[in-house]
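Working notes, structure below.
Then we have subunit A:
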Amino acid sequence: MRSWFNRLTNKEQPSVEPTQAKNTQGIYARFHIQYPGFELKVDLDLPGHGVTALFGHSGSGKTTCLRCIAGLEQADIGYLEVNGELWQDTQAGVFIPTHKRSLGYVFQEASLFPHLSVRGNLAYGRKRIDRTQRTSWDHILDLLGIGHLLDRMPDRLSGGERQRVGIARALVTNPRLLLMDEPLAALDLKRKGEILPYLERLNQELDIPVLYISHSPDEVARLADHVVLLDQGQVIAQGGLQETMARLDLPAVFTEHTGVVIEARVAEHDDEYHLTRLDFVGGSVLVTERPEPLGQRLRFRVDARDVSLSHHRVEGTSVMNILPVRIMDIATADTPAHVLVRLDVGGSIFIARITRRSCDQLGIAQGMDMWAQIKAVALLV
Partner candidate 1 sequence: MPLSDHDFSAIRLTLELASLTTVLLLIVGTPIAWWLARTRSRLKGLIGAVVALPLVLPPTVIGFYLLVVSGPHGPVGQITQSLGLGTLPFTFTGLVVASVFYSMPFVVQPLQNAFESIGDRPLEVAATLRANPWDCFFTVVLPMARPSFVTASILGFAHTVGEFGVVLMMGGSIPDKTRTVSVQIFDHVEAMEYAQAHWLAGGMVVFSFIVLLALYSSRRFKPGLA
Partner candidate 2 sequence: MSFSLSRLCAALSLSLVACSALAEEVQIAVAANFTAPIKEIAAAFEKDTGHKVVASFGPTGGFYTQIKNGAPFEVFLSADDTTPGKLVTEGDAVKESRFTYAIGKLVLWSPTANYVDAKGEVLKKNQFKHLSVANPKTAPYGAAAVEVLEKLKLTEALKPKLVEGSNITQAYQFVATGNAELGFIALSQVYKDGKLTGGSAWMVPADLYEPIKQDAVILDKGKNNPAAKALVEYLKGDKAAAVIKAYGYDK
């Protein structure tokens, strides 16, 4: 027997009463499901608040995992507990059907009911929850900017509007868990840009744990607090966004996206050169002028490809952002020509992707102090 299975079977027997499992916060999910040619075997321990991104390539089992949590897919062996409520335990014979789970699900395509107006779609789920659970939907309509669409039929909405209605429809049921399966995947870049700010506001203003599937690193970096990396039906890594993204020991499939996400604050605007300084733990970077006010929190992402290393502070370069770093460790990359070098910048972690030849020629080793040139900073707004 595999260790995963042992852990499942050795777990203390949960009480049969579904709603009185462990009185804890958090989402515990264990699923084992087998299809011809595909096996999903996951063991997740996720925070009961904030946004958790399920990240991985297509076919990695993200959607199956989410469907298991929703009860749309019934795992052969499964255990699921959401903030103290037991939703599934195959051993105890517990399986709460989807329609009795307090969840919201946003599908890749908005999947609005074509025979109902926007109002009808929104009311569909809301009518079916307990009267005492119903709250005014005005706030959600405001958050998603769809108040003016209520009387439209779905075929008269744009793709972005439809998806916003889909999200609102899930939210007005006042769910205890929001599941989103690549809600932006079916949209073009412009529409994505149209919805992302709404999603960010949701996360800031509503206190619902969100599981968010994505295969876009930028989307994950921008929205998630917590990340689960999935590959071939297995969990490769899970943890806080910054730690997980800064790990070097991930399989090759993820290293093409290697980079770090840094939490920063707007520190200074330079009106002459139209630049903005962002401070983060251990340093600061200059970026082209930002509209955000001083003190505003921002996330930026630095791709490992955009970081180069030198022994001395390089003079006469056009690169603006040069930071003193200490080498933490070195790992192989997805090609034998490259290595990944993890850098400590006064407490924040950066990753540089350099050739193995340069690494040897410069004699880079753990503990060495060097300078890092940051060629590009991607702001996640």
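General observations
In this text, a residue touches a chain if its C-beta (ideal position, glycine included) is under 8 Å from a C-beta of that chain, and two chains touch if they have at least 3 such contacts; residues count from 1.
How were these picked? Simply put, all candidates are chains of the complex that A comes from, given by their letters.
As the structure is a computational prediction, the values presented were derived from the model and not from experiment.
Within this complex, subunit A is touched by candidate 1 out of 1 or 2. If you check the complex, the residues on subunit A that touch candidate 1 are 70-72, 97-100, 103-105, 107, 109-115, 124-125, 128-129, 153-155, 157, 162, 169-170, 173.
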